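Here the complex is missing a single protein chain, while all its other protein chains stay put.
Chain lettering (A and B) follows the sequence in which the chains are written, and residue indices restart at 1 in each chain.
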Amino acid sequence: MSETAIRPKLVAASAGDRLRKAAPLLLAPVMALAGLIAIADPATWLTLTVAGLAMGLMIFIMASGLTVVFGLMDVINFGHGAFVSVGAFVGFTVLAWLAGWTENPAVIMNLAAVFLAILASMAVTGVLGLAFERVIVAPVYGHHLKQILVTMGGLIVAQQLIHVVWGPDAIHVARPQSLRGSVIVFDAVIEKYRLFAVAIGLVLFLGMRHVLRSTKVGLLVRAGVENGEMVEALGYRIRRLFLVVFMVGSALAGLGGVMWGLYNETITAHMGSDLMVLVFIVVIIGGLGSIEGCFIGALLVGLLSNYMTFLAPKVALVSTIALMVGVLMWRPEGLYPVVKAK
Amino acid sequence: MIDRLLSGDRPNSRPLALVLIVIALALAFAPFLFPGTKSLDTAARICIFIVLVASYDLLLGYTGIVSFAHTMFFGIGAYGVALSLSALGASFTAILVGVLGGTAVAGALALAIGLFSLRVKAIFFAMVTLAVASAFAVLVSQLSTITGGEDGLTYRIPRVLTPAFKLLDMRILDVRIDGRLLAYYLVFVSALVLFLGLLRIVNSPFGRTLKAVRDNAFRAEAIGYRVIWYRTAATVLSACVAALAGALLAIWIRYTGPATTLSMEIMIDILLMVVIGGMGTMYGAMIGATLFILAQTYLQSLMGAAEHATGMLPLIPDLVAPERWLMWLGVLFIVSVYFFPDGVVGRLRSRG
Partner (left out) sequence: MADPLLTLSGVHTHIGPYHILQGVDLVVPRGGVSVLLGRNGAGKSTTLRTIMGLLKPSRGEIRFDGRLIGGTPTPAISRAGIAYVPENMGVFSDLTVGENMQLAATQGAFDATRLSWIKALFPPIATFWEKPAGTLSGGQKQMLAVARAIIEPRRLILIDEPSKGLAPAIVTAMTRALGELKETDTTILLVEQNFAMASALGDTVSVMDDGRVVHAGDMAELSGDAGMQERLMGLSLEVHQ
């Protein structure tokens, strides 16, 4: 080998650069702290914080697919909410079939019923995602205006189909026995279901992180978000990868729908499109295409919404918009702008 | 003369011109051609929606950006008039104050949203407007002490515009010449002026620049146009016109509430009307609004009949039930975006 003039030289990230990356991580704790100061009563604060985390994590589940789909193929799906609604209705149907299990006091039976409901709705919404991608999204690649219009049309049709199948009225969803009621922790009343939602949300987040960091598909997704052309030039079919991601994202939205249905105990055909407002806020705050940003954004929105519902209920939704405006003033492309090649 | 009025933007197709003339004449003489409260109401709504949809087309078709806040601006205009009529009493001064106030608020809000979210990526705009409009709708129904909440506001309008006012003591073609008729012509003439004004805007150098920006923002920026300014200006203009349309609605139906002005359903209706009529054509707004509102008013009873007729078959009755018409519109919408992005106007033009 030739002696080379190439000397390894460590290009250390500057301190400022590292702070830039880390700063958003501090936002959620800061928000929690601010909430504590504003609310003053620790027990109430704890109740609200758990509620906020539960809500944030459910929104994260719904939003994660949307943001990755955007990052990977520059596709923005305004019909994403349809998967949330369909997921909720399928989950409800399964839970209704399994009424024997959900009314049973045994925790195992209850959890089994919920997991079956989740599996079924993820399967249905995953397949629906496949159809949606093929029929509705595929013909309008690279054309944002048409994408928005066409996916909006898909949303309308999907909501109407829910009306056809399940009827036009809101439906009550009963939580399984052991997820009803609350526990008292440090004087704070905490609904059991919220703890359950936090647990599921965290497990999913960690699972997702693992997939994205340590599996080949995960690496390809991250690489594709940054530079899809190069992924193709290395020999991978990004369209197929995208289809998989789209299906997984739809299935996650379906999962989020089941969770949200059990949380609210009521489901409607337009619950998904209503939730899209929060989902979009979260995705924008996080930076379009960024999964970490989406996670932090979701926690922020969940916490803020719950604190504000307590402090000033009339402006709860407006406050999340204010949060979005604030974040965009600080970082115009969101907390973690996705680096795009070119 | 006609050419001047249309700002040189001719329909350029015989069938299209014919359809437009029929619509314009039908609206101009609606009280006499289609007597009856329901027909007159339908005609007035068509006029208002033509303006609303045309102002949306300025954004969607000519500027290439999707907004979900158009009903918000529409609502701001309506609430402006409603609040001012409730507070100041039934007078034209109150209407004027309401119109000016509502339009100014709508314009200012549009300016803020535009400067804020168009700065980064055009795609942000769609999401941001969706979020802001939903929050606004929630806020309006929450602040019930001011806005009447979900129930909305009912108020009186100047007596000259009500049926109680008799302009002439005789009937023309068996139609009473009363305040309601005046109100209709107030709506019709305002709508006509606003529509011709929009036509003028899109055919001005400003309008042509908008199209250049839409077709290739990168290039437009490269030859020295500040893209964001053009986009924001279009946003503000379209918001102001939407607010004016809202004011007309508030005067016409003497009631303003979230369901008639702010709801997402109306936003979707507007989208459907623009796309089905033909994006980026202005005339598409006339055709889209007319077709849609006629269908909304009359087609549903037709579907009811179809539901009965197919009562024996499985599933089909559910699919053709009147409540399902939105689903078919959704399908029609998707199909038109794929296959007829120029809508009815595009079709008619390619024929003639």
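Following the convention adopted for this analysis, a contact is a pair of C-beta atoms (placed from the backbone, for glycine too) under 8 Å apart; a residue touches a chain by one contact, two chains touch by 3 or more.
All of these numbers come straight from a predicted model, not from anything done at the bench.
In the entire assembly, the chain absent from the figure touches the shown chains A.
Only one residue in the set A:L220, A:V245 or A:I284 touches the chain that does not appear here, and it is A:L220. Among A:H172, A:H210 or A:R237, only A:R237 touches the chain left out of the display.
The set of chain A residues touching the chain not shown comprises 1-2, 4-13, 216, 219-220, 222-223, 225-227, 229-238, 339, 341-342.
What we mean here is this: only the chains that are shown with their structure count from here on.
Taking each chain's centre as the average of its CA atoms, chain A and chain B sit 34 Å apart.
Residues 60, 64-66, 116-117, 119-124, 126-128, 130-132, 134-135, 138-139, 142-143, 264, 268, 271, 275, 315, 318-319, 323-324, 326-327, 329-331, 333-334, 337-338, 341 of chain B are the ones that touch chain A when the two sit in their complex. On chain A, the positions that touch chain B within their shared complex are 76, 78, 136, 139-140, 144-146, 148-150, 152-157, 160-161, 163-164, 168, 273-274, 276-277, 280-281, 283-284, 288, 313-315, 317-318, 320-321, 324-325, 328, 332-333.
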